[in-house]
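Take a look at the structure set out below.
Removed from the display is one protein chain of the complex; every other protein chain stays in position.
Labels run A and B following the written order; every chain starts at residue 1.
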Amino acid sequence: MKSKSLKKVRVKFNLNCRQVEIETKPNKRLIDLLREDFGLTGTKEGCSIGECGACTVLVNGNAVNSCLVLAGEVDGARVITIEGIAKNGTLHPLQENFLKHGAVQCGFCTPGMILSAYALLLKKQSADEEEIKEAIAGNLCRCTGYKQIIEAIKYTIKEMSEKQA
Amino acid sequence: MKEKFNVVGKPVVRPDGKEKVTGEAKFADDYKFPNMLFGVMVRTKATHALIKKIDYSEIENHPSLITIVDANDIKGLKKTGLIRKDQPVFAFEKIVTPGDAVAMLVGDDEDELRLLAKKVKVELEELPVLTDPRKALDENAPLIHPEFGSNLIVHHPLRKGDIEKGFAESEFILEQTYTTPHIEHAYIEPECVTAIPLEGDKGIHIIGSIQNPFSARRIVAEVLGFPLNRVKIEQAELGGSFGGKDDIMCILSARAAIAALKTRRPVKIKYTREESILESYKRHPYIMHYKVGYNRDGKIKAMKIDIIADGGAYCSMTPFVTWRSVVQATGPYEIENVWTDVRGVYTNNPYTGAMRGFGSPQIIFAQESMMDDIAVSLGMTPDEIRKINGYKQGSVTASGQRLENHEVNLRKVLETACEATNFREKWLENEKHHNRRIPTIEFKERIQKRNLILEKDEFVHPDDVWKKGIGLAVSFRGSSLGAEGVDAAASYLSIQNDGSAYLLCGLAENGQGMKTTYAIIVSEVLGIPVENIYYLELTTAHIPDSGPTVASRSTLMGGGAVKNAAEVLRKRFEDFLRDYWQLSNEDIIVFENNRVYVKGKENLIISFPEFASIAYKNSICLASIGWYPGPKIHWNEENGHGSAYFTYVYGCQVAEVRVNIVTGEVYVDRVVAVHDPGKVINLLGALGQVYGGVTQGTGYALFEELDKHNGYPRELNFDQYIIPTSKDIGEIVPIFIEGKDEFGPWGAKSLGEPTLELTSAAINNAIRNAVGERYFNLPVNLEEVILKRKLRPEDLKRGSL
Partner (left out) sequence: MIQKFNYVAPKSLNSALKILSENKNAKVLAGGTDIIPGFHIESRRFIDTELLVDIKKIQNLHAIKERKDFVEIGACVTFAELAENELIRKYFPLLAKAAETVGSVQIRNRATIVGNFVNNAPCADSVPPLLVYDAKIQIQSLKKTREISLQKFLIKPYATALKKGEVVTKIILPKPDENFVGDFYKLGRRRAVAISRISLAVLMRKKDGLIDEIRIASGAVTPIGTRLYELEKFAKNQIANSDTFKELAIMLGEKVLEITGLRWSSEYKLPVLQQVFYQLLEKVNRNEK
């Protein structure tokens, strides 16, 4: 492969509700595209093999590990990162409740954790504790023991369904 | 002693939380600098070898390579270390463990450098490998660091009473050996650091995932040959540490600094998870032999403890970790005759150092398991045996210290936990149902003969598979550093002219919520709302050396310093107001809810912002430096006598588990964790410490071990090194008992480590209650439950077979 040249890929996609277009190396991972090319450093790298979930972003409404996605693969897709969760400076209820319930300690797993919870809320209006645990099972946290995170998500679901009623 | 609090003990949203939930918080790898280069390590495949020659010729002229740094570029100390100077920044004489790096390649394409690193040829002369700590002190054991003449890093003895007489007077004797493995801290953020050369002679600025900025500064300064004030270490937002980002970050900071000064450009080192696990230090594996003599009435008469700690390739914190063990190895029990030896030894295994607990989780696992076996042998319940032997007010520890300057709440935490779980009733009920034990243990002789096909009568019906058990463990823990070193902390509080404030403490936030705790303390003393307090970035330039963020000392010592700073200002402000408002000495001035007023005089009230403005205009200095030194302690190294720590905390955890007797799965249904941490200042943070500590303790008990093949770690990423996910633990119930203490801010002491150290013993005892089997080797994983030992592949290949 030393002799062969790399052919750049052109990627057009929707990033946090903005249409963007960029040309980049074919072997660039989505996590690097976000962190380096777009300066969105909220998405974190913890393991590089899709085990820890710190790099979780949403692609077309689904939570995925951005360390396992290539830049070219999001052509035509909708990508949401942690930077796209708050709207115009107003925190999303998930973010508010993470703060209120002590669900944030070192904060490194937090962006990925919030996105997994956000993805759950996109799919379901209500979820019990088991479903919440399943939704975040791919997000490792070494600090919090998960309890306050689960509480924050539970509370958000309750709050949001009461608001709807 | 203040009884009613406005902010302390209430749920307070962490002031540094918003940036974490929006992704704006900057961790070490989120920093980019113009002209920045990357540093990538060059390692060998050896475990123990002499370095004969390093040959860079194949890569020297590669366009991606800006420079190479190795030991030859070091102007100061080539070998460094927090206690003993045995750790080379770059290995140059020999390789003593697989994680060793001999050089660092510097360039602007990280991927390219990684390819180049493989082309460096290192000529080695292999040496015999030592991986069994029990053989480290044999006459013919290979010497890891020949300059010290021995593989013994440290020996801590403790002698109390007359051990032989104690055993002679004991009706029963119980001897057991327990082992624990290498444990990885597994912080989700891997190590990362950037060094930026400063202009002129200002030296170097280093920003990274650094747990102890002052330790890193000391090491970097001595490696560079710089005075301390030319090394500015700044802590980025830290993605977890648990004791693990100390030595390794000192070394990485030094490496980055050397390269940055050589190239006059910023140099970033960013580790992959594999590199992190390969090179960073681990928790000490312990081999613990306990011999206990006791009587029919449950009183323990004598305890002889022999511990070998695998210190691995470098000394690191081994002398202090093992010191805590020698102080606490007997457990919180009054024993007349004690003979303890704790030895730390060198091996070629990954080096071991500080990790949350620091020498306590291992010994608690052993000694709390034994206590249950002692109880069972006497027909007593586990809580009974603890009540008979446990510390009370005025009890004397193994090192001869009388426990008297604080509330000794061992009994209280034990009773609270037992009541909350209906412990005794459940435990006795479970003890009756041992008729169905682990089948494979029953026919273990056949298994040893490799006859692995079952007989028909050995099958277990699906309804009989899960057995429930309940178990407890208690502990006492000395707060802060004890005899380890200088124990003092500093803080800086600067009120602005409009009443807002800057705050900084020399003890670093690791994510556990220290910034919140410190803000709460200031808020309680001066009435400034937490949201008006801006916590400054921690750099070594802006605050005096406060020692490391370890030993669960941040609230006690750092909090003490913050309270001191706030109280200094409070007194200054009160003195000013007495004059300004013409008050008498009896008038009480209150600082509360962002206002200042005089009790009983309704017209004398202003907002705090107004007050700050007035004070400033009257040339009152609105800033202070707080300082909190720990009281002097005494320790005799020869016989282990002295007041090891100036105060203590107590804890009791009860675990309820279910065990699958055919697969060996253990699920923790519930842990009730009762802790006396002194005064709880940051409630949400304290709860988080319990949930997090118990979860880590569960991982320690059931899943985690770093296995090695010839010293080379086998589990290099999270697919193999198993830590708990959200689905792996049931309910955790924290209960706080706030014992009174004269030290710390309003008696606040320690919580971070007590929450982790107890869980594995409680779980091990619960398993024993469930299936009638005593386990001696952590982790009590699938194989351990079924076979009472671990199984290992013969090589490093992956795969599930």
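Going forward, a residue touches a chain if its C-beta (ideal position, glycine included) is under 8 Å from a C-beta of that chain, and two chains touch if they have at least 3 such contacts.
Please read these numbers as outputs of a predicted model, since none were measured by experiment.
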Of B:Arg264, B:Arg296 or B:Arg450, which residue touches the hidden chain?
B:Arg450
Which of A:Ile22, A:Ile49, A:Leu91 or A:Met160 contacts the chain that the document leaves out:
A:Ile49
Out of B:Thr440, B:Ser494 or B:Ser624, which residue would touch the omitted chain in the full complex?
B:Thr440
Return the single residue from B:His461, B:Lys617 or B:Lys632 that touches the missing chain.
B:His461
Logged for subunit B, residues touching the omitted partner chain are 110-111, 114-115, 272, 274, 439-440, 447, 450, 452-454, 456, 459-462, 465, 662-665, 667, 703, 717, 719, 722, 724-728, 781-783, 786-787, 791-794, 799-801
Touching residues of subunit A against the unshown chain: what are they?
1, 4, 6-7, 9, 26-27, 29, 48-51, 53, 56, 59, 62-65, 67-70, 72-73, 75, 116, 119, 133-135, 137-139
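Throughout what follows, only the chains that are shown with their structure count from here on.
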What residues of subunit B sit close enough to touch subunit A in their complex?
11, 13-14, 17-27, 29-30, 185-190, 237-240, 242, 272-273, 510-513, 684-685, 687-688, 690-696, 717-719, 723, 725-727, 729, 732
Which of the residues in subunit A end up touching subunit B in this complex?
35, 40-49, 51-52, 54, 81-83, 85-86, 91, 95, 98-102, 104-111, 114, 132-134, 136-150
